[in-house]
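The structure under discussion is supplied below as structure tokens; questions concerning it will follow.
All protein chains but one are shown at their positions in the complex.
Now for chain A:
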């Protein structure tokens, strides 16, 4: 497992100026263009939209941050707010391989911010134990691809802790497990995975994935302080440096298990979360222009327990739905969303619910762009669903 020690610099596409999976975009591309994070409507490029969107006072001060800085800001806010908060994992002390814990050990001391030995099952087990004594441990798994040694601790222990303790009233609600996830251009088999669907199958844990810096901070603080359940917090690592927006400086939260209608529309609903939200926004823009349709975009934000009502209300209005995510399409979040829509909005549906996800294979290095959904595939799914 030494491969994870590959410097995180490798995972910042801008440094190399290109990704290693180059074949999918061609000079003639009109759909598969690079996401321009500077102009995407999904980010708060100015502070003016923040107070309204995040329900904060107009006097709220903010700062331009990328995703890793927003995570860092959330962790700093959390460590300052409560001395129950602890932060640990592999290489966390010097700032983390993705810089998310920069300066935090210096500020809060090595008792609360520290390195652990290289053992994922140990990290999660340790975190469960600390949470059981009332602490708020924020454990880091260096890549979501390496969470599997801790699968037993998460599934059999963390998720079932409150249930099996019953009337002793002991729980591990303070537990948060953070992990970078998702494709990054050249992560191949073990630096690309998005295992959220595996965890969404487990009652007892909340699974969250933010799409932007301001969302990441609000959702992470919510996970630590506002929800008394163990939370798996998945951070799309391709956004760590790419997504930049205004992020409030103060403590604020975004509730878990509530989806966000990012853009209203009447003819079709696109449901997604995490990085593909940007691809969806681009595909929707093209589709609305080319096909003259009005498309609603929903960000799930929390993958489980998920906000069924918001999605169902939308689909009952539009009659059509496309679900988009990076991870493999079969037995996926898309499968659950599609089945729920079919069951509860059957009479309103005018087309089958389309799932757009990674193909049912592994993320072979040079094939990434062909395997995970791109703007073209999302555009095509929208078009097919509208044409049905």
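The definition used in the following text is that a residue touches a chain if its C-beta (ideal position, glycine included) is under 8 Å from a C-beta of that chain, and two chains touch if they have at least 3 such contacts; residues count from 1.
The working rule: contacts and distances are computed from a predicted model.
Missing chain, UniProt name from the options "Replication factor C subunit 5", "Probable electron transfer flavoprotein subunit beta", "GINS complex subunit 2" or "2-oxoisovalerate dehydrogenase subunit alpha": "2-oxoisovalerate dehydrogenase subunit alpha". From the options A:36, A:52 or A:111, the residue with contact to the chain not on display is A:111. One of A:149, A:255, A:319 or A:352 touches the chain omitted from the figure, and that residue is A:149. Of the listed positions A:40, A:64 or A:121, the one in contact with the omitted chain in the full complex is A:121. Checked against the full complex, the candidates A:43, A:130, A:321 or A:356 give a single residue touching the omitted chain, namely A:130.
In the full complex, the hidden chain is touched by chain A at residues 83, 86, 106-109, 111-112, 114, 116-117, 119, 121-135, 137, 149, 152-153, 156-157, 160, 162-171, 173, 203-204, 206, 227-229, 257, 305, 308-309.
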